[in-house]
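Shown here: the complex without one of its protein chains, the others still in place.
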Amino acid sequence: MAGNSFGKIFKLTTFGESHGAAIGGIIDGCPAGLSLDFKAINAEMQRRKPGQSSIVTQRKEEDEVKFLSGIFEGKTTGTPIGFLIENTDQKSKDYSHIKDIYRPSHADYTYDKKYGIRDYRGGGRSSARETACWVVAGAIAKQLLQNPPAGRTGIKITAYVSSVGEMELKKNYSEVDFSEIEKNPVRCPDAKMASKMEDYIKSIRKEGDTVGGTVTCVIQNVPIGLGEPVFDKLHAELGKAMLSINAVKGFEYGSGFAGTIMKGSEHNDIFKEDGSTKTNHSGGIQGGISNGEDIYFKVAFKPVATIMQKQETIDSKGNKAEAEGKGRHDPCVVPRAVPIVEAMTVLVLADFWLLNKVTKL
Amino acid sequence: MAGNSFGKIFKLTTFGESHGAAIGGIIDGCPAGLSLDFKAINAEMQRRKPGQSSIVTQRKEEDEVKFLSGIFEGKTTGTPIGFLIENTDQKSKDYSHIKDIYRPSHADYTYDKKYGIRDYRGGGRSSARETACWVVAGAIAKQLLQNPPAGRTGIKITAYVSSVGEMELKKNYSEVDFSEIEKNPVRCPDAKMASKMEDYIKSIRKEGDTVGGTVTCVIQNVPIGLGEPVFDKLHAELGKAMLSINAVKGFEYGSGFAGTIMKGSEHNDIFKEDGSTKTNHSGGIQGGISNGEDIYFKVAFKPVATIMQKQETIDSKGNKAEAEGKGRHDPCVVPRAVPIVEAMTVLVLADFWLLNKVTKL
Amino acid sequence: MAGNSFGKIFKLTTFGESHGAAIGGIIDGCPAGLSLDFKAINAEMQRRKPGQSSIVTQRKEEDEVKFLSGIFEGKTTGTPIGFLIENTDQKSKDYSHIKDIYRPSHADYTYDKKYGIRDYRGGGRSSARETACWVVAGAIAKQLLQNPPAGRTGIKITAYVSSVGEMELKKNYSEVDFSEIEKNPVRCPDAKMASKMEDYIKSIRKEGDTVGGTVTCVIQNVPIGLGEPVFDKLHAELGKAMLSINAVKGFEYGSGFAGTIMKGSEHNDIFKEDGSTKTNHSGGIQGGISNGEDIYFKVAFKPVATIMQKQETIDSKGNKAEAEGKGRHDPCVVPRAVPIVEAMTVLVLADFWLLNKVTKL
Partner (left out) sequence: MAGNSFGKIFKLTTFGESHGAAIGGIIDGCPAGLSLDFKAINAEMQRRKPGQSSIVTQRKEEDEVKFLSGIFEGKTTGTPIGFLIENTDQKSKDYSHIKDIYRPSHADYTYDKKYGIRDYRGGGRSSARETACWVVAGAIAKQLLQNPPAGRTGIKITAYVSSVGEMELKKNYSEVDFSEIEKNPVRCPDAKMASKMEDYIKSIRKEGDTVGGTVTCVIQNVPIGLGEPVFDKLHAELGKAMLSINAVKGFEYGSGFAGTIMKGSEHNDIFKEDGSTKTNHSGGIQGGISNGEDIYFKVAFKPVATIMQKQETIDSKGNKAEAEGKGRHDPCVVPRAVPIVEAMTVLVLADFWLLNKVTKL
């Protein structure tokens, strides 16, 4: 009800503020008997954590996850998986300078109005630090879906940066080489474009400013039949999942907004005799249910609100005030958003995959 | 679980296939004591129903809603509101020609694969006829939110057609006159553009083709504090609601995809002393919670899949076959989508408005 | 949230007041591909309906169920099953005499206080007529569980009357012949005791009074592993299900209240080598999970509140008033409660059986 759980069968519930003792969560409904690869979980955490490269925030967070339950001798037991990530970077800083200030385009004002109280240290509950818990759960869900019974050859989820500001990779996902993604700090699968984007982000950082961008995500080897057709359509849950990520302003799948100017005779995906389709404007989903084609979608991120410039604002009493970002913030959120997009995607898929086991006799 | 319910407190559960005896639903959690204006409910139904103008399907459906429970002497009693809409247009037609055919870009193939069985008459459960039930529930939710305690002056929801194919109304919502919307069959609040769009839809229909478009929706007089911050952000639920509507391929709110090319220093909405903001790139939502500014978003609709042209396809055994739309379909879905967008929007708001009553002491 | 749904995967949502146009419901989550035996559904309805014998209410209700969706060519399609039962006995009676009266030990007073409004015709939403919808859903769930894959030889659920007032059948369920149950109007599987109970109920009716009793329920051929161990224990959900039935005041399973005076050394069920147990004080459930032994439990029903005698009471303004039952009420509820106990039991089992499909890899 209060918005801290995601999923129905494979369900993540999280807690934690950025500057409390720890953040963490409970993964409930993960089937028993899954052998966990803890190195793989840690690798996902490393992809998300701050300080990986010169174009992201230089905050140091170890983001070590401690599993407290639900795992025995390396396997899931079917009981809830409790986990913790301690806030090692949590300092007894003086936050009095932001205590009563509403930072522009942050959640300070809305939290105060909604709850009448707010943990003003860091971003409190609205901090993107929360997404570390999503990556933990996503890493486990990924292992579930790569398990042989889940997909023909294992569901494969790949996200990458497709634009930074006006710099856009104008290639279809099928034209790029996914193995390039992790070779550059921007996570753009085109070395040239990645280099331009990197330079641009550096220049933005120098200005003390920030910039937005987009992330594209592709799901391959999807079993047919995932998604519940009316209100819980596969793409509706994917959309909700993406819009849960901080700074996301838009979501489109398949032909997306560009599909609105097409005619039906162009847009319809003609079946081949094996049930696959000649084109894939549908984006792998028809009637809210996966049809076995690749699923692909794009997510729009606004520029990070924290900028290293003075901004006019107000305090909690309505007096004029000034806000200025301090510390170590991301000039562009999309490189670090890549593993988060993947994590939320796999959470949606794991849930629908389990749910689909009870669809027919 | 099976995707036929929407909402948590104010909750709609629906049933029904387009060619069964009836469609209908149960609205659970509507507070007791709401005086219902049945004429207003009927007016919403009229806006959605087929056959309203020359540019939409000419099917005749009366779409008369019968309330069966939960209302006593014109007021809600707090018990579930059961309702029915009979399928009067349901004919004992011969559907054998489509029985085994998978129409391109429809849900025929995915339903068959998911469930192993499919009601092939009309669109079955995937028919947009389902949305008639959403409009019923939305009309009641609208009355709940217009009730004095809900908003300062009553929450106001307005949707309109902002593009048809490449014809786009390039005006911000604040520059158009909402009273124009219902004056033309396209539901575009600009008489000139509406006329062009109408002509274009007519030409598309003559070709036996279809075209997509976009709908813009604006929510005014929103109380501050709606939305649950982490997974059930206000815009995430709005996005999910929109992506539940048949043919929707994308959703963006506030600055949307255009916001990705902006810098933080441009995008941040500076507070005025009364807590309102000078700009509204945030689209009325910060940290997933309404901030009292207008909420606005845009929804992308693909062209309707049923076209009046022969298309190559396959049957359920994988043999080549031919599909051709028959009957009375919409050449462009967006004019009739306008009341549906409003209905789903108000369902989201009503649920969050009720939920917000238990947020703080 | 508002208490009109039961179950998680196999989920029933109901609506309707006793004197509105109809009652009905939506069964969501029934797997696709189940061939329905409509005669068997109707037979369950006949067991519950009023007027079956001289010891139950003489109201005439046909209780004909109309299925509106989710079934195609005799099979479930995986989409929601909407159904209606019209209130044919609904008369345009004058209810003004009870309009403002709070009948003792009815729900009149609490509904008025909770909702501020109440449909005073008949029992409104609190009428036991509601249970007709439960029997519809239960009859479908029964067919699901009798399907070969559900149990070794199909789960079998049998309820019977084990006491009426002080007249108690002092035999264990394993000592009685279930085939006797439906041979007498009391539904007690012992002809002699049934005859005594019948005479007693008749004498109670002559006094214009009512009496309580107990129903025992036995579940046989239960697959091992049903039930979720912590908060959704199998017996906890069975208990909740039983306590949802009107007039129920108590529930015990296995050794029940009598088990409280036993010692552990007596109560523990010793395993045989095949995993079955020598005794069954556990009532077929250990740690909240079925262990394959018979599940058995007892349900306590208070005497029906409507008596054919004058009773002192108050009206809605707090003035003294008088209430007297009119019409055709049950002098003892337990005979008609038998199919309702079975229906709620099978709803619990069907839900856990489906849920158990996602428990392990």
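A, B and C label the chains in the order they appear, each numbered from 1.
Note that a contact is a pair of C-beta atoms (placed from the backbone, for glycine too) under 8 Å apart; a residue touches a chain by one contact, two chains touch by 3 or more.
Since the structure is predicted, the reported quantities are computational estimates derived from the model, not experimental observations.
The chain that is not drawn here is touched, among residues A:Pro50, A:Gly78 or A:Pro104, by A:Gly78.
Counting over the whole complex, chain A has residues 1-2, 4-5, 8-9, 11, 13-17, 20-26, 28-29, 32-33, 66, 68-70, 72, 75-82, 84, 114-119, 124-125 touching the chain that is not drawn.
Interface with the hidden chain, as seen from chain C, comprises residues 1-6, 8-9, 14, 102, 104-107, 109-111, 113-117, 125-126, 130, 163, 165-166, 204, 207, 209-214, 224-225, 227-233, 235-237, 239-244, 249-257, 259-275, 277, 281-283, 286-291, 300-307, 309, 311-314, 318-320, 355-356, 359-360. Seen from chain B, the chain kept out of the figure touches residues 9, 29, 31-34, 78-79, 147, 149, 229, 354-355, 357-361.
Criterion: only the chains that are shown with their structure count from here on.
Per-pair tallies of C-beta contacts place A-B first. Farthest from chain A, judged by the mean position of CA atoms in each chain, is C. Averaged Cα coordinates give chain A a centre that lies 46 Å from the centre of chain C.
Centres computed as Cα averages put chain A at a distance of 26 Å from chain B. Counting partner chains per residue, chain A shows two or more touched chains at residues 9, 229, 355, 359-360.
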